[in-house]
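Okay, structure first, notes after.
Removed from the display is one protein chain of the complex; every other protein chain stays in position.
Then we have subunit A:
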Amino acid sequence: MSIILTESEAKALLQKVLAYSKADECEINLLGEERGNLRYARNEVSTSGSLINQNLSVQSSFGKKVGVATIDEFSEESLEKVVRRSEELAQLAPENPEYVSILEPQTYLKSSGFFESTAGINADKRADAVAKSLELSRAKNLTAAGFLDNQKGYSAMMNSKGLFAYYPSTSVNFSLTVRTPDGTGSGYIARGYSDVNKLDTAAATTIAIQKAMGSMNAKALEPGKYTVILEPTAAAVLLENIYFNFDARSADEGRSFLSKPGGKTKLGEKIVDERVNIYSDPTHPDLPASPWAGDGQPLDKITWIEKGVVKNMIYSRYWAQKNNVKAVPSPSNVIMDGGTATMEELIKSTKQGILVTKLWYIREVDPQTLLLTGLTRDGTFYIENGVIKHPVKNFRFNESPVIMLNNLETLGKSERVVSTESDRNYMVPPMKIREFTFSSLSDAV
């Protein structure tokens, strides 16, 4: 049998495992995946490989005593063993007062994240796609380092209350850094898709080459507050720190940027510019994602920030029950709506500013304000009177994405990007921000 089970094969396997259960409640998660990658640097292939993986995880509970065991062998004997092990562990475990009973069957949105085109990628196709990129950088006497990674897989789950869920998906990520031979110029591009037919490695390479050549011999500007235009790749790594901190319990406990004095939270309050709208939708055509969470909760379309106002926070099932509100699971994708401006228009309308194409090494400095630090990288440019004048040396910034979204000038059109920090894919628009804080200069190229 293939590692990638069809829906009916997955259902049959899960039913077989569930038949061994003697616990009060039992929940089983199953996954299988095949991955392939090609990595290159100095215009040469460096490392590359393939991987297959399968896994079965069984959670058994007796009252509020819970145990989990998993296995990657699927023989009859192994399937029974993993169920017995989880039951033994549950009997040994202390009671977990926060355990919430498993879910009844649910209804899920339809999301199509599996593409035959991507599932069919093999070593030769990877090499061909990379060859198209390498040809371009070699022809210009530039040095390329890149990574192409494709994945096909599925996840499925079943529990003793009859819940069943199945989701197949594919993905391909391509990233590339092009450097000039004298080491003074560097350009970057990253593309992520569910359908490999959308990936054009040559077109992506052309952009990275332009940035590399355009960023040569950068001039130093004084650190300080500047109007910046953040390309989506740069904006994503700041925004995701807002997404990572949307947990209601932390806010209620007073240890989140969403907390307020006196045990209150900012739910229902305007925290950023009114043009900011952030939501999740597993059926988004450009960013399809699983319509169910790992515990079987449906992932429906949900708004996090609407017109700058916090509309929802994440509530675990336990915290929701305790507070008598509806549980809100962690989403499988995040989308920020954009405006209508093109990159050209964003630049043209800027009297004085800095175009930031990528940010690097983002770390939280203060959880209270979400103050982040990090640096610009691989192409930073000075804009004057609506045109790019010259490349500038990289800056370190200290800025909060919350302050940044309050200083919003203009939004461009949202597009799918890969976070260079977390590898997650998002829909993010380019954005113009005033008074962005750069605190020092870096000699790095």
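Here is the rule we go by: a residue touches a chain if its C-beta (ideal position, glycine included) is under 8 Å from a C-beta of that chain, and two chains touch if they have at least 3 such contacts; residues count from 1.
As a working rule, contacts and distances are computed from a predicted model.
Matching "Xanthine dehydrogenase family protein subunit M", "Chemotaxis protein CheA", "TldD protein" or "Oxidoreductase" against the UniProt entry of the left-out chain gives the name "TldD protein". Annotation: of A:214, A:367 or A:386, A:367 touches the absent chain (contact as defined above).
The residue from A:72, A:274 or A:344 that touches the chain not shown here is A:72. Per the touch definition above, the residue from A:98, A:116 or A:384 contacting the chain not shown is A:98.
Although one chain is not drawn, the whole complex shows that of A:175, A:357 or A:414 it is A:175 that touches it. Residues 29, 31, 37-55, 57, 67-74, 85-86, 88-89, 92-94, 96-98, 123-124, 126-127, 130-131, 134, 143, 145-147, 149, 155, 175-177, 179, 186, 188, 243-247, 249-250, 253-257, 259-263, 271, 293-294, 314, 316, 330-332, 334, 360-371, 373-375, 377, 394, 396, 398, 400, 402-403, 422-424, 439-445 of subunit A touch the missing chain (whole complex, contact as defined above).
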